[in-house]
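Subset of chains shown; positions unchanged.
Letters A and B mark the chains as written, and numbering starts fresh at 1 in each.
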Amino acid sequence: MVAPGPAAPPDTLRGRTYEVIFGHEPGPGRWFDAILILLILASVAVVMLDSVASFRERHADTLIAIEWGFTALFTAEYAVRIWCVRPVRAYTRSFYGIIDLLSILPTYLSLALPGGQYLAVIRVLRVIRVFRVFKLARFLGEASILSMALRNARYKIAVFIVTVVCIVIVVGSVMYLIEGAPAGFTSIPQGVYWSIVTLTTVGYGDIAPITPLGKTLAAFVMILGYGIIAVPTGIVTAEIAQLGAQGRSVRTCPSCEHVETDADARYCRFCAAALTERPARPGGP
Amino acid sequence: MVAPGPAAPPDTLRGRTYEVIFGHEPGPGRWFDAILILLILASVAVVMLDSVASFRERHADTLIAIEWGFTALFTAEYAVRIWCVRPVRAYTRSFYGIIDLLSILPTYLSLALPGGQYLAVIRVLRVIRVFRVFKLARFLGEASILSMALRNARYKIAVFIVTVVCIVIVVGSVMYLIEGAPAGFTSIPQGVYWSIVTLTTVGYGDIAPITPLGKTLAAFVMILGYGIIAVPTGIVTAEIAQLGAQGRSVRTCPSCEHVETDADARYCRFCAAALTERPARPGGP
């Protein structure tokens, strides 16, 4: 996939616009990012306030106006982004491009489907851009270590989740047979829901065993859950510790922002830009 | 114990059937596995839906028919497995053989004992076969690391569980004496149940202390539970990390699927088949 780039040379209006909108350098680009993040947070706050009945009744018109104002602004921003980036697909099909589109659709959707405007909270995901504004490389590096740890552990986690799913289905069914409707175990899916609530130690208490046999089984499930919670923690901790021991060499390509974790790599594997020699140690002094 | 094998040479119908039913090679064997897993999941879903009262009332006949259809299918599959494997005991007494039998019994049991058909959810355990279908060695290797970590930690875990059992019995009795029936502590077993619910941080709230003294003791138990939850996590994490540091050499015997974790082993300890030289590093790049 080709990395997104400017649609015109940097001395044209289109090129300068690209620098401001897509760039994160100190100056206009960073100011644009900072203002954008504030606008996103403000618009999410408005959507959340709009859902509070007492508030909506008193300020219905104002809230709708503000909401449409934000949507118009973000729609314009999306159009400008498409205008000044080439190839367009490289942006529209990227993670940020999809989130940007999903952020403006709910308000238009609310014209056909009342309540749809609340889906606009998805624009909170745009805030992830915040990592690109402040100390870019370090945050991306740390996020990369966390996601590498999770990726390395994916087979262990899959084994673990299949085990847990089998446990909750069997336990939920047995509890349904033992307790039945009086204790709230009205069906097997209900019993499975209870198993998950108990095994994860959430424990709402809306469904709880009342017979001695049910309580005994529940006690075993809780102690089991107590032990089981140790397993994912152990998996993730071991991976993070091992990645830490490997030197935690994480660098970001100065050209395409690809995150390189191979300490011996000298060139970016996507755009062949030279990587800086001494990798910055994230989280270091 | 002798490993299960085909009952006839591979060029006969019986031999080919063995390959398809017991084999996991790409081709008919893998297709069989994939379809079987879908059927298992579908039959578990039917059993769960059957327990939902509103659903059962409307579709009682359909559900019973489908359920008997699945049971007939799995019974036939069990018969064919016995027909084409030798020695028969090697299959019927293996983990999968027992689960396969337990999966078909509940429906027949329901003729004598109403409600017994819900035990059929145990067939969800057959889904564990899924690990044999996709990337066999890697999943078995990871499962093996997790179970080795738990096995290495078994003495520590035994010490831990005996300690926890002593704590919950003593705490439950003291709370029974302090709080008594008004707060729901109607007996010592009830108090022990409350201790387990609290120590594991599940906290249903169906039983909760109401006197100042009881609340003070409960607060100490919670902080204790907070600290105690750290112990099994610490045990499991340390074991997983240590196994990881030992190179995580996990190989699967190409002949009998025994999982070998000794990095220096050159031959399978059960069937003497040569093991591949370079062990695949599970979870690696």
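Keep this in mind: a residue touches a chain if its C-beta (ideal position, glycine included) is under 8 Å from a C-beta of that chain, and two chains touch if they have at least 3 such contacts.
Model, not experiment: these values are computed from the prediction.
Colleague: So we've got 2 copies placed here, but how many does the whole thing have in this file?
Modeller: 4
Going forward, only the chains that are shown with their structure count from here on.
Colleague: Degrees of rotation, nearest 5, to put the Cα trace of chain A on chain B?
Modeller: 90
Colleague: Rounded to a whole Å, what is the gap between the Cα centroids of chain A and chain B?
Modeller: So the centre of chain A lies 31 Å away from the centre of chain B.
Colleague: Quick one: which bits of chain A touch chain B in the complex? Just the residue numbers, please.
Modeller: 152-156, 158-160, 162, 165-166, 169-170, 173, 176-177, 186-189, 192, 198, 201-205, 208, 212, 215, 218-219, 222-223, 225-227, 229-231, 233-235, 237-239, 241-242
Colleague: Which positions of chain B touch chain A when the two form their complex?
Modeller: Residue positions touching the partner: 44, 47-48, 51-53, 115, 118-119, 121-122, 124-125, 127-128, 130-131, 135, 138-139, 141-143, 145-146, 149, 157, 161, 164, 189, 192-193, 196-197, 200-206, 229, 232-233, 235-237, 239-241, 244-245, 282-284.
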